[in-house]
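All protein chains of the complex are present and in place, except for one that has been dropped.
Order of writing sets the chain letters: A, B and C. Residues in each chain are counted from 1.
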Amino acid sequence: MNDQDYMKLAIDLAKATIGQTSPNPAVGAVVVNHGEIVGMGAHLKAGEAHAEVQALRMAGERAIGATIYVTLEPCSHFGKTPPCADLIIEKELKRVVVASNDPNPLVSGQGLERIRQAGIQVETGVLKEQADQLNKFFYHYMKKKLPFVTLKTASSIDGKTATVTGESQWITGEESRQDVHQLRHQHDSILVGVNTVITDNPSLTTRLPHGGKNPIRIILDTHLRTPEESQVIKDQAAPTWIMTGSQIDQEKKRRLIKQDQVTIYELPVDKIKIKDVLHLLGEKLVTSLLVEGGATIHESFIKEACFDELIMYFAPKIIGGEKAPSIFGGIGISKLSQAIHMNIESIERMGQDFKVTARPERR
Amino acid sequence: MNDQDYMKLAIDLAKATIGQTSPNPAVGAVVVNHGEIVGMGAHLKAGEAHAEVQALRMAGERAIGATIYVTLEPCSHFGKTPPCADLIIEKELKRVVVASNDPNPLVSGQGLERIRQAGIQVETGVLKEQADQLNKFFYHYMKKKLPFVTLKTASSIDGKTATVTGESQWITGEESRQDVHQLRHQHDSILVGVNTVITDNPSLTTRLPHGGKNPIRIILDTHLRTPEESQVIKDQAAPTWIMTGSQIDQEKKRRLIKQDQVTIYELPVDKIKIKDVLHLLGEKLVTSLLVEGGATIHESFIKEACFDELIMYFAPKIIGGEKAPSIFGGIGISKLSQAIHMNIESIERMGQDFKVTARPERR
Amino acid sequence: MNDQDYMKLAIDLAKATIGQTSPNPAVGAVVVNHGEIVGMGAHLKAGEAHAEVQALRMAGERAIGATIYVTLEPCSHFGKTPPCADLIIEKELKRVVVASNDPNPLVSGQGLERIRQAGIQVETGVLKEQADQLNKFFYHYMKKKLPFVTLKTASSIDGKTATVTGESQWITGEESRQDVHQLRHQHDSILVGVNTVITDNPSLTTRLPHGGKNPIRIILDTHLRTPEESQVIKDQAAPTWIMTGSQIDQEKKRRLIKQDQVTIYELPVDKIKIKDVLHLLGEKLVTSLLVEGGATIHESFIKEACFDELIMYFAPKIIGGEKAPSIFGGIGISKLSQAIHMNIESIERMGQDFKVTARPERR
Partner (left out) sequence: MNDQDYMKLAIDLAKATIGQTSPNPAVGAVVVNHGEIVGMGAHLKAGEAHAEVQALRMAGERAIGATIYVTLEPCSHFGKTPPCADLIIEKELKRVVVASNDPNPLVSGQGLERIRQAGIQVETGVLKEQADQLNKFFYHYMKKKLPFVTLKTASSIDGKTATVTGESQWITGEESRQDVHQLRHQHDSILVGVNTVITDNPSLTTRLPHGGKNPIRIILDTHLRTPEESQVIKDQAAPTWIMTGSQIDQEKKRRLIKQDQVTIYELPVDKIKIKDVLHLLGEKLVTSLLVEGGATIHESFIKEACFDELIMYFAPKIIGGEKAPSIFGGIGISKLSQAIHMNIESIERMGQDFKVTARPERR
């Protein structure tokens, strides 16, 4: 086992926690003394012990003179917990190996500097790329103070999301649907338009074999038309945040916010802009948003160029029909040169379906 | 080198000729004497020497006592050339190894039987599956007396074939377009609707770096609206067959058929059915048809369940727009249960684009 | 994440501890509650907390109602720690998923039975094969009460371990030598003949970039010829056990055993048999033995059919020479039918060298 091997283990520990640590990043740590592992840990939930604390707790006395491998630079500021940099110094470690520096420019490098000044060896950049892959939401958020936006679509192979009569249930197969629930588990929040709530009355929760974290449910609802008996209001399974314009029935609002976990954000506008919603979510420490539609909602995100990743599920069916709804609605573009160019990151088989992951070419 | 190795070589020889032998199958042959290759050959063009003839010609005297590997059972009937079974007997070969029997039930096994009776050892089924892959058009045609129909589509990733204003040129990239020309080279014929001829005035020829075989151009044109100055009429690059209904301008017809390579087939109907076109093509020994659209034409093939393979090219662009044309037009289906279920055979990257090959689940 | 994914993580945790837990097996554990990981742990060292204890300690209150994934059946008997089965019941877990049952037939199934009777769901066999791979030494030892014996050889490509003049240093390259140190880290003990001690004066310790666990050093030394100033006597880096016959210089013995970590086992025989040594080691809870030679020692293990795996490093050099020493010495066999048949498990490139792992065909 060399530095790479131990860091790989720390990354595996962190990887397992993706989706449950927000707004904190997923972090793993491994402590090694004389070629033996004496501690392993990961940050499990915001507000709880950092990865380093977990691993050093397990190491006990054997931390003295040991090397710690951490996927992210140890923190140097007092947050909900005392700084890990101080703990490392106090426990008399000999060497700290780190994959990535803290992406927050205000504090980046400070933890390592403090450690270095205590006479502890520091090495950085070990498996950096793999470690950064773990926290694409977190890095994006630290840089832009806006959530990472994933658009999710599901359609037939010819790009239809429903028949001409609007039948759309179960276009894609079981594997794709499981995969969507994994996306919900990984994202902090999920967004649909009020029409979807009225038509389908979805719960928008995560239904994996072993449960999973429910995302905050964001409803775009300019005129506060969300039915009071809808699941997102009544089921209390997760927070529901309704984004409205300024012209709403205040009486209905009062009734709704009496419901547990329901919050209404009145934006001082007639027509809600996606950008405003994203800024609000950023302020509320929401680092990631999964947009599940429908077509008009998707169109808005595309028109405002407000998305970072597009995940498309295609079922091997032909629906056809000029008037059957397509993946993206709206007026569309008139010249091909106005089309949004994407880079296809991956194409995966998913049972009978396939899944395409793409990112806009330049943001 | 064992039987498999030699047959693999015969298959490689045949594979290179796919697209140029129709209505005959692609066939390769290798002659081996005392562990040395003494002859190799392939059938290059209908009317010319069969693969066995080529290979035995090369072998000369060394054919005596040799083994011949052929991808398809040697013929036993007098066609444009004398039967290869007789040639094998006359040349005193010792052993015949065959991948597949003749798919024509009327003659299947007869060539091998004659060879066996002459005291020559016969072995069949060696690499049969690979050999049959070479000739999917031919086997389909032998079985159904109808051409193998390939639908080809090209769209943005969201299933749009043009913008709302109709701009559609160059949606897909260079690699995809090259691949389409390879398809044209491999198919006996290519079909478009008359509207495509009027709007785009395409040549429908094969433009590969080294040329390639041009398919017969089939125009679906109920009312004989094909412009007299269009490329498919004037360029004489390949046969052009216009399929019309019974109500056409006979004067225009007379002018058109004076053009070299132009033929008009008047079907005795008001509205042309795809099935009738396919039967006509089958009678004319056309073993394969590439349908290049547009959306209405594709819709017709789908509605009549008249296609055997669907090849879709997707460009990594978002076009969007409710009214922008989709891959398949028409009225479409009202219930999801009526959707055509496909099996996805393969997904390939093609430059920036990707290509999906699928087949209808049951025919 | 499904059962397999969580168990895979538990296996990764265990895998990192191979070599440091003996005579205990490597075990990993993961606790999951509502699709979130709430605890992770591994058994790090004999005498310390079991994997389940580590993982449940991290989980705290969130263990209630959770699922625990363990690579090995939880223990049910009081050892150095209270039984993990009781802890799981006490912490009110809901479900226990296990890869393998306890290999000790006396207690196998008892831990799970106790857990089941407490009304907790139990599932077994998840990724069993992968989990068992972790502990091949442990399973072998549990079954036979004898250490797992690995013979290690290093030679030129033509099977020579030295030149005719006996020069043998550094035949193999750096990567192979690192790999050997990994083997030392993983094995409980290492064995050489006294001639090797006299000639090379080796330390027989583990020298990995980050240290590593030193194996117990076993010297086969019938007549107690180990030099009093040799490294294995003086360096105190690890226990040194000298195996002698009954005819030894008792005065020298008294001097030697005054040295720290040196033990002498007098076997009541004139000529030491390998089988006797292995039985003694088994009694002393040594679960694995790495035999590093030389040729005569290897020959003894082969002649008595006392080895479980053969690991050979080949350097890409030709040494040649009739009289140059070969991998295995001794008298050898006279008939080919007496040769030991091996199964080759793997062949790996190792820098310029290659490594062959093989096992005797029937034991």
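Simple rule for what comes next: a residue touches a chain if its C-beta (ideal position, glycine included) is under 8 Å from a C-beta of that chain, and two chains touch if they have at least 3 such contacts.
On a predicted model such as this, the values are computed, not experimentally measured, just so you know.
Enquirer: One chain isn't displayed here. Which of the visible ones does it touch?
Expert: So, spelled out: the chain left out of view touches B, C.
Enquirer: Identify the residue among C:Val107, C:Leu285 or C:Met342 that touches the chain left out of the display.
Expert: C:Met342
Enquirer: For the chain left off this view, which of C:Ile198, C:Ile257 or C:Ile318 is in contact with it?
Expert: C:Ile318
Enquirer: I need the residue numbers on chain C that touch the omitted chain, in ascending order.
Expert: Against the missing chain, chain C presents residues 153, 155-160, 163-165, 167-171, 295, 299, 302, 310, 312, 316-336, 338-344, 347, 349, 352, 354, 356, 358.
Enquirer: In the full complex, which residues of chain B touch the absent chain?
Expert: 1-3, 6, 9, 12-13, 16-17, 19-20, 30, 32-38, 40-42, 44-45, 54, 58, 67, 182, 185, 206, 208-213
In the analysis below, only the chains that are shown with their structure count from here on.
Enquirer: Please name the chain that ends up farthest from chain C once chain centres are defined by their CA atoms averaged.
Expert: That would be chain B.
Enquirer: How many Å are there between the centre of chain B and the centre of chain C, using C-alpha atoms for each centre?
Expert: 62
Enquirer: Listing for chain B: what residues touch at least two other chains?
Expert: none
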